[in-house]
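For this depiction, one protein chain was excluded, whereas all remaining protein chains were kept in their positions.
We just call them A and B in the order they show up, numbering each chain from 1.
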Amino acid sequence: MTVVVGYSADQFGHAAVEHGAREALARGERLVVVNASTGQKLVDSRFAPDEEIRTLTAGLEAQGLEVEIRHDVVADVADAVLDAARETGARLIVVGIRKRTPVGKLIMGSVAQRVILDADCPVLAVKP
Amino acid sequence: MTTTVPTAVGTPTRVVDKAQYGLAAFLVVVGASVLVDAATLEDGFADQPVQPYAVPYVVGAVLTLLGVLLAVATARGDVPEAEDGEDVDLTGGADWRTVALLVVVFVLNILLIDWLGWAITGALLFAGGAGVLGSRTHVRDLAIGTALSVGTWYGFYSGLGIPIPAGILDGVL
Partner (left out) sequence: MELLLEGFQSALTPTNLLFAVIGVLLGTSVGVLPGIGPAMTVAMLLPVTYSVGVDSAIIMFAGIYYGGMYGGSTTSILLNTPGESSSVVTAIEGNKMAKRGRAAQALATAAIGSFVAGTIGTALLALLAPTVADVVVKLGAPSYFAIMLLALFMVTAVLGASKLRGFISLFLGLTIAIVGTATGQARLTFGQPLLADGIDVVVVAVAIFAIGEALWVAAHLRRKPLEVIPVGRPWMSKADWGRSWKPWLRGTALGYPLGAVPAGGAETPTFLSYITERKLSKHPEEFGKGAIEGVAGPEAANNASAAGTLTALLAIGLPTTATAAVMLLALRGYGLQPGPQLFDAEPELVWTLIASLFVANALLLVINLPMAPIWAKLLQIPRPYLYAGILFFASLGAYSVNFEAFDLGLLLAFGLLGLTMRRFALPVLPLIIGVILGPELEEQVTTALTISQGDVSTLWSEPVAIVVYALMVVLLLLMVLTGLRKPPATAAPTGSEPSDPSEPSDIEKQEVPR
């Protein structure tokens, strides 16, 4: 059993990792961190630089966690998180959610929303 | 679909870019057709010091010669250094499937524009192009495309005074 975290390189992702790590530690489970980008933007601020991933991994391992990192360019970010959950037999998925205006909801697709709707396991939605 | 043959840096092994023979053949064909076309031209007016066929003869001949030279250079191991760019990643192979699909989208635009008009085909062109290039939000693509095509239609019509044919939407727009 694992805990899968949908990580974005911002405060929402940090909150998700923090909660995910706590869950994984409490149950002695493996932590799977997914940081993906569609690569559609030349610059994707939610896609963490390699350096940040190294720091993050080191920090988590220092807490005594077994960590798996999926740091990829994928066709769809929500699918990447869901696939990681299915493949590793996740008990729980943790995502960070952000505040959106009604118009923003209409225009922007939400990764967190897709994960919550399509996941086979419980999803923990956290706020920073 | 595509195969990539990465070549090592500065190795003396002779790599022949076979596709470049295709380009050489293309040049010879174009050059030859310019020459053939020039041969069908008649003498111009008496006061025309440069005959209409003079320039085509020169251009056609040189183009044919360049095609041959390119073939020779290719055989001798001349490899083109494909154009790099800000948004171009030459390390992977070329994704010709995307290009082919874009061409299909574009051809549809050409075939349909007289009938449907720019306001519709323009939107399809944008949404189709974005979809081929990897966008997953098709409804949003179509919405943006429609906004752009209808917007440019009105912009040209009232802003620039250029009436783009409305096609099937004639009278609606």
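What we mean here is this: a residue touches a chain if its C-beta (ideal position, glycine included) is under 8 Å from a C-beta of that chain, and two chains touch if they have at least 3 such contacts.
Model, not experiment: these values are computed from the prediction.
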| item | value |
| --- | --- |
| Sole contact to the chain not displayed, among A:P49, A:G89 or A:P128 | A:P49 |
| Subunit B, residues in touch with the chain not shown (by the definition above) | 1-10, 14-15, 17-20, 22-23, 27, 30, 33-34, 37-38, 41-42, 44-45, 47-50, 52, 55-56, 59-60, 62-63, 66, 69-70, 73, 76-96, 98-99, 102-103, 105-107, 109-111, 113-114, 118, 122, 125-135, 141, 144-145, 148-149, 152, 156, 160-162, 164-165 |
| Absent chain, residues of subunit A that touch it | 37, 39-45, 47, 49, 73 |
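Following the convention adopted for this analysis, only the chains that are shown with their structure count from here on.
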| item | value |
| --- | --- |
| In the complex, subunit B residues that touch subunit A | 86-87, 134-137, 140 |
| Contacting residues of subunit A [partner subunit B, same complex] | 38, 40, 42, 75-76, 107, 109 |
